[in-house]
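With one protein chain withheld, the remaining protein chains of the complex are depicted in position.
For reference, chains read A and B in written order, and residue numbers begin at 1 within each chain.
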Amino acid sequence: MHRTRILDHAVLILGALFLTLPVVVAFMTSSHEAAAIHSKGLMLSPGGHFVDTYEKVLTRQGGFTGQVTGARMMMNSFILGVGFALGKIVLSMLAAYAIVYFRFRFATLAFWVIFTTLLLPLEVRIMPSYEVMSGLGLINTYTGLIVPLLASATGTFYFRQFFKSVPEELLEAARIDGAGPFKFFIDVLVPLSKTMIAAIFIIMFVYGWNQYLWPMLMTTDERFFTLMRGIKQILQVWIGSQIPDYNEAFALAVLAMLPPVLVVVVFQSWFIKGLTESDK
Amino acid sequence: MKRVQFSSPLLPYLFLAPQLAVIVIFFYWPSVRAIQSSFYLEDPFGFGSTFVGLDNYIGTLLNPEYLAIARFTAIFTALVTFFSLALGLLLAVKADAVIRGNATYKTLLISVYAIAPPVAGLIGMMFFDQHIGPFVKIAAFFGWEMKVGLSYFDTAFAMIVVAVWKQIPYNFIFFLSGLQGLPASVREAAAIDCRSSVKRFWTVIFPLLAPTAFFLLIINVTYALFDTFGVIDVMVKDKAANNPITLVYKVYMDGFRGNDIGGSSAQSVILMIVVFVLTVLQFRFIERRIHYT
Partner (left out) sequence: MIKQFSLAAVSIALTATSSLAATNISWWHGMAGRNGEVINEVAQKFNASQTACALTPVSKGTYEEALASGIAAFRSGEQPNILQVFDAGAATIINAKGAVVPAEDLIKEAGYEFDRNSFIEGVRYFYADSDGKFVGMPFNSSAPIMYINDEALKKAGVAAPKTWEEFEAAAPKLKEAGFIPLVQSQLTWQFTENFFSRNNIQFATNNNGYDSVADTQLKVTDPNLVMMFDKLKSWADQGYFAYYGAGWNDNQKPFEENKVALWIGSSGSFGGLQKTAQMPFSADFLPYWGSISGAGTNSFIGGAALFAMAGKPAEENKCVADFFQFLTSPEIQKFYHQATGYVAITTAAYELTKSEGYYDKTPVAEVGIKQLMLPAGEWSKGYRLGFYPQIREIMEREYGRIFSGETSVKDAFDTIEREGNELLARFAKTAG
């Protein structure tokens, strides 16, 4: 028993190292100077420019209007992340609930209409999507940024998988108690799905938070700049003529990691259940 | 489907309406436009176009370079899906099993998921840099002269490593939430029935995880096909040259960068059909073996 525990820890430590080492490296690298990063590459030890680099990326007023600060970009990314994650959870839980728990005529059709959208990312149909948004007058709005990204069935699919594995007895019991569809959904299904919601929220928040191409196409107003755009702006320097400010890109990237980590920490209690917790 | 269900004439449609509306407007309508464009050769600004029938499809499918890209895409997808699922599952099972340090491991493993794609790509690129990459230096120590960007095989290797690295935390999160969702009574019963932990896992726990695994299988296949786009773009330094690329990168090169709307639409439609068939197959053949309750 003891040997397996040690083995388990070894696997976890190796895995954590493999996955987190690049993040540590990004953090260390962000405290060096751009030219040094350019010629020496990634850094494993801290450099001497931690404070000034971070201060610069957070407060410098960039862009033409001077409204693009690190803080502003963070706020936009946050709105995009939270808006997208919430929208996704609401839409997909409702749809999955309908598909799994209701008997209705076009169920199979609805199923396939929704699940074929697992196929195609926004990037492939980005031009026509732009035309739709522009026709609706939603260019340069948060709605225009968020809603088109919701057109995919990943969330619905995931909740369907989960709902289907919820024991039948629960519904039977609920019906004996006289619960209707709304009561069953809110009193039984939602509390039961806590870990699932947390998982989806983390994934979707980060997805929205990390969007680049769509916001770039959709907005012409600098007030809508997101962090991803800020990072790409720094890196997208033609190497032939200049050195990108690698340190600032890494610093922004480290900042960009904080809110998702915060989300993880907040939802952690839903994730971490020891064996002590009693059975559901 | 459930044996016991609600039946209501209106409610299911009401619940489905928001999702369907978004999908129809932002998925089906643009997709129809893409299908339409695939039969034309079109000036991108919309001034001229020539109806060419199936020419765009024939030209694409008869091009040996396109077929070579398709072959690479298949291999790449299989390897990335397999390794990211296997490693994600391994870590989730271990993190679920240990008690001491449980929270630390989980936080660490989940939080790396949040690293920004351009930076993940940048880190990957710097790790595999021909001149200063640490990975390249390690490989040189073992007598492997890595030339990412010039050698087809080396670039493919680097792409797969980075793509897998990025996807493991995703799979970890879902496998973990799946494991946490299992009733403690089941685990206790399994522990009594079956002393060998490996056997216990594959006979009792894994079948219960199957719905999650099936979800992740489909998600990972689409990840490898589509979302690895950024990784590939960075690893080839935005010049595909003689490096391996995937089908969706080809769509991007021809459509977004080259403004060949007709040709790239035909490629998109071919991709849609391939992935559609794949999805149907997965739902039809694999899902049958899953027991949901």
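Quick note on the criterion: a residue touches a chain if its C-beta (ideal position, glycine included) is under 8 Å from a C-beta of that chain, and two chains touch if they have at least 3 such contacts.
None of the values given here were measured: they were computed from a predicted structure.
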Sole touch to the unshown chain from B:L20, B:V52, B:I115 or B:L179: residue B:V52
Can you say which of A:T59, A:T108, A:S134 or A:S269 touches the chain missing from this structure? A:S134
Identified contact with the non-displayed chain, of B:D96, B:D227 or B:D260: B:D260
Just the residue numbers, please: which parts of chain A touch the chain that's not shown? 35, 38-39, 63-65, 126-127, 130-131, 134-140, 213, 216-217, 220-223, 229, 232-245
Taking the full complex into account, what residues of chain B touch the chain not shown? 41-50, 52, 59, 65, 129-132, 147-152, 236-237, 239-243, 253-254, 256-260, 262-263
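Assume only the chains that are shown with their structure count from here on.
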How many Å are there between the centre of chain A and the centre of chain B, using C-alpha atoms for each centre? 15
Can you tell me which positions in chain B touch chain A when the two form their complex? 1-9, 11-13, 15-16, 18-20, 22-23, 25-27, 29-31, 33-34, 87, 90-91, 94-95, 97-99, 101-103, 105-120, 122-123, 126-127, 129, 132-134, 165, 168-170, 173-174, 176-177, 180-181, 183-185, 187, 197, 208, 211-212, 214-215, 218-219, 222, 226-227, 229, 248, 251-252, 256, 261, 268, 271-272, 275-276, 279, 283, 292-293
Would you tell me which residues of chain A are touching chain B in their complex? 4-5, 8-9, 11-12, 15-16, 18-20, 22-23, 25-26, 39-42, 90-92, 94-95, 97-104, 107, 110, 113-129, 131-132, 147-148, 150-154, 156-158, 161-162, 164-168, 171-172, 175, 181, 195-196, 198-199, 202-203, 206, 209-210, 212, 227-228, 231-232, 235, 246, 249-250, 253, 256-257, 259-261, 264-265, 268, 271-275, 277-280
